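Below is one structure. I have some questions about it.
Shown here: the complex without one of its protein chains, the others still in place.
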Amino acid sequence: MQISARRLDQVTIFDINGHIDLANSPELRKTLLKELRETKTPRVILNLTGVRYIDSSGVASLVEGLKAARDQGLRFILYGLSPSAREVLQLSRLIKIFEVFDTEEQALA
Amino acid sequence: MQISARRLDQVTIFDINGHIDLANSPELRKTLLKELRETKTPRVILNLTGVRYIDSSGVASLVEGLKAARDQGLRFILYGLSPSAREVLQLSRLIKIFEVFDTEEQALA
Amino acid sequence: MRKRGLLLDLVLVSDAHLLSVVRAAIERLTEITGFSPPECRSITRAVDEAVANVIRHAYGNRPDEKIEVCCKRVSGMLKGQRRKGLEIQLLDNGLPFDRKKLTARSLDEVKPGGLGLHFMRDSMDIMQHRRVRGVNQLRLVKYLGGNGTSNESQGE
Partner (left out) sequence: MRKRGLLLDLVLVSDAHLLSVVRAAIERLTEITGFSPPECRSITRAVDEAVANVIRHAYGNRPDEKIEVCCKRVSGMLKGQRRKGLEIQLLDNGLPFDRKKLTARSLDEVKPGGLGLHFMRDSMDIMQHRRVRGVNQLRLVKYLGGNGTSNESQGE
């Protein structure tokens, strides 16, 4: 899994690539929390276009990211969910607590 | 692996999907030879965009298709090769005996 | 081969980096067994979560222990009909599974954790935990032609 940040004017976009599973979800959590602390924009967007699979530990890391963002008063948005990523959020009944969009354009709107 | 034929005016396009390996290369060979016998167009094109992998038995089936096409005086063209498919044709030194293009547009030109 | 119906037997070390290998193998195996794409994804998810649980809970994240994933064709009764299916059995030599945990937590609180067993139960037609001579056995079965999320999960 790779994660990198694009810091724009009003929004920070994290591009994540690779599967998110037990082997790297602790790293995702750590990177996400660290990056969020450095984020000055009112909105953060996770680009999941390059993520084909997310397991339950990855879902947990995303929830932690969401909580940290909320604590800072930031909007936390996901887009580009693969069928499997969408299913895992639906199954965990967490899809409704995230703001989810299909494309970057919609997430930026 | 799935294979289906689009019969246009001057050209027949075979769309192939899935990996081509020992499990289905005999079927590819059979279908290809049967379809070629029914082909009245001077050019046949294999769309390999949906084929991520070809093994040596698949290469052999393609060579048989090429030979059958030549016997009928038809041009036999491949396009949309994945990195792995391209490598396997290069390794078998057969890439030069096929007409290979990147896109359908180029193959039709 | 010796075991009847055996398709594939995977033995791996309990290193989380191998989860992607297990998923890739199971995803293909479910495809060639004839499951629909959503079923392939959900069976793969169940096995991934089951192996992750063995790594974390049975082996306490020690990366050099042994996990076996044994995949067989089976046939059995589901909803009054005989069906073919896929059985995936996980074997490990780690700590015993705590039966009390089989009651999955309510999903109504927004809280991560405790999702794995829920995913497995949701995906599979049968889920059985056993311990036989120091070996934990988790048996997962999914039949072909079911409607996806039946709920015949059982502990023994």
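To keep things simple, chains are lettered A, B and C as they appear, and every chain counts its residues starting from 1.
Going forward, contacts are C-beta pairs under 8 Å (C-beta built on N, C-alpha and C of every residue); 3 or more make two chains touch, one makes a residue touch a chain.
Remember, it's a predicted structure, so these values are computed and weren't measured experimentally.
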Visible chains that the absent chain touches, using the contact criterion stated earlier: B, C
Contact partner of the left-out chain, one of B:V44, B:V88 or B:A107: B:V88
Which of B:I13, B:I45, B:V59 or B:V100 contacts the chain that the document leaves out: B:V59
Missing-chain contacts mapped onto subunit B: 19, 21-23, 53, 55-57, 59-61, 63-64, 83-84, 87-88, 91-94, 97
Contacts of subunit C with the absent chain, listed as residue ranges: 1-2, 6-13, 15, 17-18, 20-21, 23-25, 27-29, 31-32, 64-66
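FYI, only the chains that are shown with their structure count from here on.
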Geometric centre distance via CA averages, subunit B-subunit A, whole Å: 42
Touching two or more other chains - residue numbers and ranges from subunit A: none
Per-residue multi-chain contacts in subunit C, two or more chains: none
